[in-house]
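All protein chains of the complex are present and in place, except for one that has been dropped.
Moving on to chain A:
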């Protein structure tokens, strides 16, 4: 069953189409990854799903109902975790969750119970009387999530929920996403961290210039690129490596040096075997090799190939 279905969804600002005849379906129980560089139409699409901006053309169906005609129903069944925090600094954690849950018609003991549950779910039970101004960035992000889930929406849209937080809070949030999904919520997840998307999402759509340019499971997306393979070489120190010499080797497509991880990632044509020549090139540059790993293209490579841009740089 489709929880969400976008049918030829279009949003125009004058002549510019921010979203252009976008069609996709999110099925019940999925964690659906929505990937796109800045300006690809991700935020506009989410804003239209949330009924925050009007649709120019097309339709959005939530649980089989057109949201244009069933606005209240749609809003009641959607929870949005925005990228930027949307919480009141002058209200305690509990008051924040209680207030936002109250907007969905909850009142009395039920409201109290749901607010407490949402705080417990995000690990903020012991902070329910504290004000967000005293929270760490990670705790604020968790409160941001609690405010979006207390009314138990069928569809949760999470827009970059782990931006700029510590590893502990990040892991907590990723586990929360999985738990919410296990508890029956369908999730649309956007992130600039490709590894998060690879780890969490069951299906992914890549948006570019307001259109879906690829959609499917991770394996399906990776299979799009059949003429390319990846070689990752861990070295003692990659500092000072001249990538031009490696790029000149016939069959090499791209060379990326990661100074922090002391590794070199090289994309090559799938049909050629040039590993020996690459290793020779590194040895000639006095680079000490620790390990070599050959793999199929990553999601990042797929994204880069399809959009011409890196997700994190965009």
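Everything below uses one rule, namely that a contact is a pair of C-beta atoms (placed from the backbone, for glycine too) under 8 Å apart; a residue touches a chain by one contact, two chains touch by 3 or more; residues count from 1.
As a convention for this text, contacts and distances are computed from a predicted model.
The listed choices are "NADH-quinone oxidoreductase subunit K", "Spore coat protein CotJC", "HAD family hydrolase" or "ABC transporter permease"; the UniProt protein name belonging to the chain that is not shown reads "ABC transporter permease". For the chain missing from the display, the contacting residue among A:50, A:249 or A:306 is A:50, taking the whole complex into account. Within the complete assembly, A:147 is the residue of A:4, A:22 or A:147 that touches the hidden chain.
Touch with the chain omitted from the figure is made, among A:82, A:123 or A:251, by A:82.
Annotation for chain A: contacts to the undisplayed chain at residues 43, 46-47, 50-54, 71-72, 75-76, 78, 80, 82-91, 99-100, 102-105, 147-148, 157, 159.
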